[in-house]
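A single protein chain has been omitted from the complex, and every remaining protein chain is retained in its original position.
Here is chain A:
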Amino acid sequence: MNDALDVAVRLLIVFGLFLVLPLVVGQTEHKVMAHMQGRLGPMYAGGFHGWAQLVADGVKFAQKEDVVPKDADRRVFQIAPAVALLPYLLVLLAIPIGPSEGAVGQVVDAGIFFVLAVMGVGVLGSLMAGWASANKFSLLGGLRTAAQLLAYELPMLLAAASVAMAAGTVSLPGILNAFEWWWLPWQIVGAIVFFVAGLAELQRPPFDMPVADSEIIFGAYTEYTGLRFALFLLAEYAGIVVLCGLTTVLFLGGWHGPFGADGLGWVWTLLKTAVLAFVVIWLRVTYPRLREDQLQKLAWTTLVPLALAQIALTGIVKVAIQ
């Protein structure tokens, strides 16, 4: 009974984080973008600096009519948002935020493979949406999504493999236990490759070609309204949380910090994740969108060779220190 209760509490906590953190990132994006552009951003909803803006948005989305285009493939069209969103919930389960046994939703033996595999599944949601909408803009968005995923999955995997080699384990808590501070300069190239490839997988600017609003309206999500559209947006922000959390755990030492790692480990994890999420927003405001050919070129001629070089470096250092 105690075990069942334990599992239930963990699931509830992870689910709560899954609902809260993306909203926090979304609200931060509103405010940070606004201030970077010399605006105020939302100021009214909820009173204090518009903190309840996204809650209000959620209520608005829930009230809207749920439209399915006449020519669309109804079933596929309707389950696509769930396919896009649920994988991130599963990934969040496996990310450890603190040093103790209890600070992770579920310890997965092959953690890196689990998170990368499940994150890849989320993209199927965009593809399903793009195809099932019976809309040429959606189809173009779906095509671009697929091309982008195929290009960026490889460098992401290679960068993650480099960390796994360094730690000698593929379990996420195991990697954190093996972490030393000098891994930071050692794995920095892999970290950048991983983060950039992750951004591209999430279709965040400057890699938002699949949803480029000035060309193809909103890509695969063009035909979506109401709650289903909100789910796609939530998936994007949950993706940011997951990507930043993963980068923190794999490359930035997760709960390790200059001091207080025993009791305050989870604070370090959340802090590093928050800083990375800020960088994600910052990049959105700073960089113009990459063209499709530039996207492919960046992945195949820059990120993949860099990731391979990082793996070679990891191997050499690993052999040298043994």
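Everything below uses one rule, namely that a residue touches a chain if its C-beta (ideal position, glycine included) is under 8 Å from a C-beta of that chain, and two chains touch if they have at least 3 such contacts; residues count from 1.
Heads up, the rule we're going with is that contacts and distances are computed from a predicted model.
Asker: Out of "ATP-binding cassette domain-containing protein", "phosphoenolpyruvate--glycerone phosphotransferase", "NADH-quinone oxidoreductase subunit J" or "DNA polymerase III PolC-type", which one is the UniProt protein name for the chain not included here?
Answerer: Of "ATP-binding cassette domain-containing protein", "phosphoenolpyruvate--glycerone phosphotransferase", "NADH-quinone oxidoreductase subunit J" or "DNA polymerase III PolC-type", the absent chain's UniProt record names it "NADH-quinone oxidoreductase subunit J".
Asker: Please pick, from A:L116, A:A212 or A:V280, the residue that touches the omitted chain in the full complex.
Answerer: Checking each option in A:L116, A:A212 or A:V280, the one touching the absent chain turns out to be A:L116.
Asker: Given the contact definition stated above, which residue among A:V25, A:L149 or A:A166 touches the chain not shown here?
Answerer: A:L149
Asker: Among A:A56, A:V76, A:A178 or A:L270, which residue is in contact with the omitted chain in the full complex?
Answerer: A:V76
Asker: Pick from A:V32, A:I95, A:V108 or A:I216: which residue touches the chain that isn't shown?
Answerer: For the chain that is not drawn, the touching residue is A:V108.
Asker: Which is it among A:A52, A:V170, A:A230 or A:L298 that touches the chain not included here?
Answerer: A:V170
Asker: Going by the touch rule given at the top, which residues of chain A touch the chain that is not shown?
Answerer: Residues 71-73, 76, 108-110, 113-114, 116-118, 120-121, 123-124, 127-128, 130-132, 134, 139, 142-143, 146-147, 149-150, 153, 157, 169-171 of chain A touch the chain absent from view.
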